[in-house]
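A single protein chain has been removed from this complex, and every other one stays in its place.
Labels A, B and C are assigned to the chains in the order they are written; within every chain, residues are numbered from 1.
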Amino acid sequence: MTESDLRLIRESAGGIAPRTGDLKRIRALRFTTHGFDPAIWRQICDLGWPGLALSEAQGGSALGMAAFCALAEELGAALVPEPLISAALAASGLPETHNAAHLAGTNLILPAWQEQPDSLARTWHCQCRDGRLNGRKCFVVQAAAASSFIVTTAQGLALVPAAGEGVQLSVEKTQDGGHFGTLDFTDAPAEPLSADHGLAIEEATLATAATLLGVADRAFAITLDYLKSRSQFGKPIGSFQALQHRMADLKIQLELTRASIAAAAHSYDQGGTEALRLAAISRAKARASDSALLITRQAIQLHGGIGYTDEADIGLYLRKAMVLANLYGSAASHRARFAALSKI
Amino acid sequence: MTESDLRLIRESAGGIAPRTGDLKRIRALRFTTHGFDPAIWRQICDLGWPGLALSEAQGGSALGMAAFCALAEELGAALVPEPLISAALAASGLPETHNAAHLAGTNLILPAWQEQPDSLARTWHCQCRDGRLNGRKCFVVQAAAASSFIVTTAQGLALVPAAGEGVQLSVEKTQDGGHFGTLDFTDAPAEPLSADHGLAIEEATLATAATLLGVADRAFAITLDYLKSRSQFGKPIGSFQALQHRMADLKIQLELTRASIAAAAHSYDQGGTEALRLAAISRAKARASDSALLITRQAIQLHGGIGYTDEADIGLYLRKAMVLANLYGSAASHRARFAALSKI
Amino acid sequence: MFQIEPIETRNLDEWPDDAFRSEVRQFLASHYPPELRFPPRRLHFSENKPWYIALAKAGWLTPGWPRQYGGLGLSAGKQLILIEEYERHGCARLNDMGMTMIGPLLIKHGSIAQQEFFLPKILSGAHIWAQGYSEPNAGSDLAALRCEAIADGADWIITGQKTWTTLANDANWIFLLVRTDKSGRKQEGISCFLVDMSLPGITVRPIINLELHDEFCEVFFDQVRVSDSCRVGELNQGWAIAKNLLGFERIYLGSPRQSEQALDRLKLLGERMNLTEDAFFIDRFTRLQLDLEDLKCLFSHFADQLRRGETLGADVSMLKLFQSELYQRITEAMMEFAGEFAGLLEPMGGNRELHPGGAFIAARPTSIYGGTNEIQRNILAKNVLDMPG
Partner (left out) sequence: MFQIEPIETRNLDEWPDDAFRSEVRQFLASHYPPELRFPPRRLHFSENKPWYIALAKAGWLTPGWPRQYGGLGLSAGKQLILIEEYERHGCARLNDMGMTMIGPLLIKHGSIAQQEFFLPKILSGAHIWAQGYSEPNAGSDLAALRCEAIADGADWIITGQKTWTTLANDANWIFLLVRTDKSGRKQEGISCFLVDMSLPGITVRPIINLELHDEFCEVFFDQVRVSDSCRVGELNQGWAIAKNLLGFERIYLGSPRQSEQALDRLKLLGERMNLTEDAFFIDRFTRLQLDLEDLKCLFSHFADQLRRGETLGADVSMLKLFQSELYQRITEAMMEFAGEFAGLLEPMGGNRELHPGGAFIAARPTSIYGGTNEIQRNILAKNVLDMPG
């Protein structure tokens, strides 16, 4: 991917994920059952986004993680609630036959892989034997919208219809207006799949970091605008040195995050040992989680009272960062993984 | 101790430890063999300072830790290099017969208790059997000036003459112009003592925290003066908001330190369980170590280039903080002890 | 001189501290509605009314007011004990503007007629007050306020907008700072008015905050006519009155309570996440705990000043600064250790004490209200450290 290829991808994102403009669409979808708009999701699928980094054999366009991260960043900046990263993760484990409808947006399959909070373990207690699935999965993003789930089990991946017998879903609302699902499987009929996710959970982790970058980047820009336009004591508050220095520090964190993610995506696309790739992803996710929370919470402070109202858009960025910061692993768990990988 | 009693003690310190004025005396003593002035030490002894908190039975005036901390703070503020805290610790283990000359300043006995770096363990490997001492002690402050050492051993305290056979001293210079001694004892003739230090090492810890408070307090004041008098870009640099806010934050750390030490000294003097007293001392020392290093290093930064010269007095405060911060336990080890004590 | 007979006939200020404390505990045990302990957010009057009325009936609603005005006449030291016990018990904060600000203001600056009319109604709970200070373009810079009153015969016509008016949706009276003269410096030409919120021309619009709660309101004044008898204090001298209103509140804003409660909850969260043996969690927790312990030492230092009858200086700002940011740091630690639960809108498993995301959001405004922490640092630098410019 050259810089100009990446720019094209970012520009193409603008139609669905405008960097500026109001967030009425986002607000209207908050706390609804699905948490996103199925029509927009189909448009996203028409653009081929969920398969952007997927191999061509699986129906994707194999443009790599640099491209997918650029896209995720734009969607983060626009707070797009449609489940791009989840859908791409699901696609990685699906045979091409299933991927056709999934990637077309007519049949949304969501990944149910996680069993413990804040865990980077990649082993599973869920069992799939003789076509029957048992166990529990948690933190399934936007679970209520799925037609099927692709479930990690001790025996490999399995596909289970959301409305099937033995499948029980409970949902909890998240701060960003979406929800997490908890799935309990009791002898649920399931189709074993022969493929596996490979490193797709890692790719989803990196794309989540990129989303956080977009969130932080836009929150920073909104705050900078606010500081230039809001006056107190007869001058723009952005002229106060203490606020200038804080913005300078936030800018550095923002650019460190951008550089870290770009380097991780680049080295991922170049190949290299798994340990190196995972260490780079952990590094990028740790930075993105910390800096997005830092920048969005400072953004609230720098907005003053207005930042504490639900009417102000800046709060939507804080809430998004709160949900994404620990998804696919908190900063602390990624630091621990980085330390373990660097020892080798 | 009432507030006005404490004020009297502070004022009495002014003769030897003036809060303001030049530091010529301090500079002249840096990196000399003893690191301090024996004549001043005798004056300090004449004032009764080493025995201020010592019981009357041992020849002290039993004024308690609030008083001793007030004094230590003043001596810290003036960077007084004479070994007040060490001498007081030594006195706690000496019988009154020995204390007479020691507290009069004619015969300086220094404590050699530590065996490991940054350790709060109070058990000793040094052995004293049949009047013979074996083992190693380290970080003995101003060791080259001692006529005798009072040594902690597995069998209790022992007194050994500095010039005695089987006593080998090596010294390493410290940043503040003093030195640490390492003592190797090989069958050194020693006099076993029946008393023990009791909680006197804890008292020395708290007094060291108070010294750090004095160092930080004066460094802060010098820096504040500098910021008010130094001009750049046509105005005093103390009018720049970023520097004002930094000073505000340092001021808070300074006052937290002061309040923490005062509370620890007060509760120590009031009695209470050993666990509570030790926890309060650990809390105060952790705060003092961190805040003195923070304030003195920020003081250098706020002085700009001049702060990086040896001519500027502010650097002397940084060096003193560097030496005292980890003496009697680093912030980290005191935090760990606090956590362990709070669990009970 | 106007007087009100106190309902509480005992002079509690004369009691020994221990006896007083124990009396307060008994009072709370028998009068405080258990379901209101440790509320997750500021309660509306409809919710905390039982407690309000219980206090009013006992004559305990206004501990700081002099006994001749129906208060308990407690010294600062006794008031601190009261607050400590309320906090320990988890008492909800009341709609307390009338008790803590308007009453003392009227006692000091009000006419006898104003005292006679208003004070008993605060004591009985008949008047619930709001305080109209901030405006959309006068937040930290209160002197920039533009809401104005224009004289019309013996009346005034008030037009403008207030914002961040706490619980204005519960209040039936509002204390207003308005501009009555535009000719002088910004701080001049401001006057204080007492306004019945049922008057025509007043609209209240709740603001939904980040906790998705309607604690604050905007209040709009469209040509609201009030009589000159509703003006309090000297004409155009309102700034001086308003500035000095926050007396006792300045130490209250620095109370360690929020941080203490948050730290307890961080501990619970650590247990829930199986981190109690995790060295990194322990270190992080201990650092915060030490910050809290030292804050308590510093708080005591200022409380002792109050107990000795001294006036607090501007350095009391240190408490508010450190407390609010400690509270925030504790909730930030919650976010880091809570894993995916950090993103939940509601408490974990319905346990109100396990709500990292909620606590994180609730802690945000503490560094904004009561003068942003940036303003507090300016005050420290200028009024305490005497720094230039």
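In this text, a contact is a pair of C-beta atoms (placed from the backbone, for glycine too) under 8 Å apart; a residue touches a chain by one contact, two chains touch by 3 or more.
Nothing here was measured: the structure is a model prediction, and the numbers come from that model.
Only one of the listed residues, A:A62, A:A100 or A:A339, touches the absent chain: A:A339. Across the entire complex, the residue among B:G15, B:P38 or B:P117 in touch with the chain not shown is B:P117.
Among B:W41, B:W113 or B:F180, only B:F180 touches the chain left out of the display.
Where chain A meets the chain that is not shown, the touching residues are 224, 227-228, 235-236, 238-239, 241, 244-245, 247-249, 251-252, 255-257, 259-260, 262-263, 283, 286-287, 335-336, 338-339, 342.
Those residues of chain B that touch the chain absent from the view are 31, 114, 117-119, 138-139, 172-176, 180, 231-234, 240, 242-243, 293, 297, 300-301, 304-305, 307-311, 315, 318, 322-327, 330-332.
On the side of chain C, the interface with the absent chain consists of residues 278-280, 283, using the contact rule stated above.
Just so we're on the same page, only the chains that are shown with their structure count from here on.
Chain centres here are means of the Cα atoms, and by that rule the chain farthest away from chain A is B. Centre-to-centre separation between chain B and chain C, using Cα means, comes to 43 Å. Centre-to-centre, using mean CA coordinates, chain A is 53 Å away from chain B.
For the pair chain A and chain C, the distance between mean C-alpha positions equals 40 Å. Multi-chain contact residues of chain B, defined as those touching 2 or more other chains: 241, 244-245.
Those residues of chain C in touch with two or more other chains are numbered 374, 377.
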